[in-house]
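Got a structure here, written out as structure tokens. Questions coming.
Then we have chain A:
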Amino acid sequence: MERYQLEGIVRQYRESGTGRMVDALRVTQLEVKPGEILAVVGHNGSGKSTLLETMAFLHKPDEGRILLDGQDVWAEGKPLDARRRCPILLQKTVLFKTSVLKNVMYGLRLRGLRRDEAGRRAENVLRLVGLERLAHRRHRELSGGERQRVALARALVLEPEILLMDEPTAHVDRANELLIEEVIREMHARTGMTVVMAGHNARQAMTLADRIVTMLSGRLIEGTMDNLFTGTLRAEDDGFVFHGETGLLLQLASEAIVLENGNALPPPDEPVQIAIDTDLLKIVAAEEPTVETLKGKVESIRRHGDRCRLRVRLDEGHRLRSEMTFSEYQRLNINLGITVRLRIAEGAVRLIGTPRATGPES
Partner candidate 1 sequence: MIFKRPTLLLVVATLLIGSGGPARDAIARDILTLATTTSTDNSGLLAHLHRDFEKKTGIVVKVIAKGTGAALQLARDGNADVVLVHAREQEDRFVADGFGVARHDVMHNDFVILGPTSDTASDTASDTASDPAGIRGVKNAAEALRRIAAAEETFVSRGDGSGTHIKEQQLWRLTRVPLQTKVVRIYSGGVAKEFRSVRPPGDWYLSIGQGMGKTIMVATERRAYTLADRGTYYALALAKPSRTDLTIVCQGDPLLYNPYGVIAVNPARHPHVNTKAATAYVRWITSPAVQAMIGRYTVQGKVLFHPAVVLEEQGHRKRSDK
Partner candidate 2 sequence: MQTLLDALRNALHLIFTLDADVFEYAGRSLLIASVSTLIAAVLGIPLGMLIAERTFRGKRAVVTVLNTALAFPTVVVGLFIYTLLSRTGPLGQLQLLFTIPAIIIGEVVLIVPIITAFTMTAVARTDRDVRKTAIALGAGRRQALWTVFCESRFGVAAAVIAAFGRVVSEVGVATILGGNADRFTRTMTTAIVLNVDMGNFALALALGGVLLALSLSINVLFQYVQGGGPD
């Protein structure tokens, strides 16, 4: 099976108005292992689509290289071959103005397959997504969920080594969402294909993915990053003070901060964005007040397998997310509405750079 690596990828665009070059994407390193399901989460506009489309070789990065089986695809000038191995479900689903069956046959016909063979394979995949009875429907006679399933079938029929999906369930109802997830899970189990999917649906990422990475202003961070704040960071005697734009005040030990991508510490007045890792935002017993803890009430609790996600509302109104194992959750005897303290553990805070990342940087 193939290995997929991104190295030093930069994609920039010219900001209209100022004419400055702005980073759309700046990924130092990303490796997708064979057979892995990788979820890319992040807010709208964080660069997920740019990342996936770059990974699908739809556009050439301004810097860096993408290795498929150790081969630098762009340097070797073979993006078409690579594209055919890594089809992508685009965020905006476009069906061609023809029947469902012909839509699914499209990619096979591009690859030179005979009509009857392509038709046979397309019918098999349509059965998989539960659309075999709609094979001869026109594209405009489908519901949103059906359209999305056709788009999925159109990619799956190509037997992809790596399937890239940009928000595959963003515009479909719950039933279709579950059906699409089931199909992906089944195909993954059957063929062992690698899947990279983008979305802002945390539940989907948690239930489907082996690994989650977060996209923030064009940068990539391992893990989920729910606790995002923008503000200024000032060095104090034995640590830092983060002053959030929305009034959040954090006292941070110097070892709490990690610098991503080799960033230097920004000047004190420059706004920065920080992310607090949910795993490293530890809940401690309420009766352990220290300088570096925050006090708040448990607002919600959700359990996914052996992990629990908590939302804590701080006294001054901000919400933070924290994650822990179920056993730890039981040990701490946490319930809705109780008051807890949160400790920002070592390495929990990541500096993501200024929120409107401006380049070029060295």
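Selection rule: all candidates are chains of the complex that A comes from, given by their letters.
Just so it is clear, contacts are C-beta pairs under 8 Å (C-beta built on N, C-alpha and C of every residue); 3 or more make two chains touch, one makes a residue touch a chain; residues count from 1.
This structure is a prediction, so every number in the text was calculated from the model and none was measured.
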**OP:** For chain A, choose the touching candidate in this complex from 1 or 2.
**Re:** 2
Original post:
In the complex of these two chains, what residues of chain A are touching candidate 2?
Top reply: 56, 58, 80, 83-84, 87-90, 92, 94, 96-97, 106-107, 110-111, 138-140, 154-155, 158
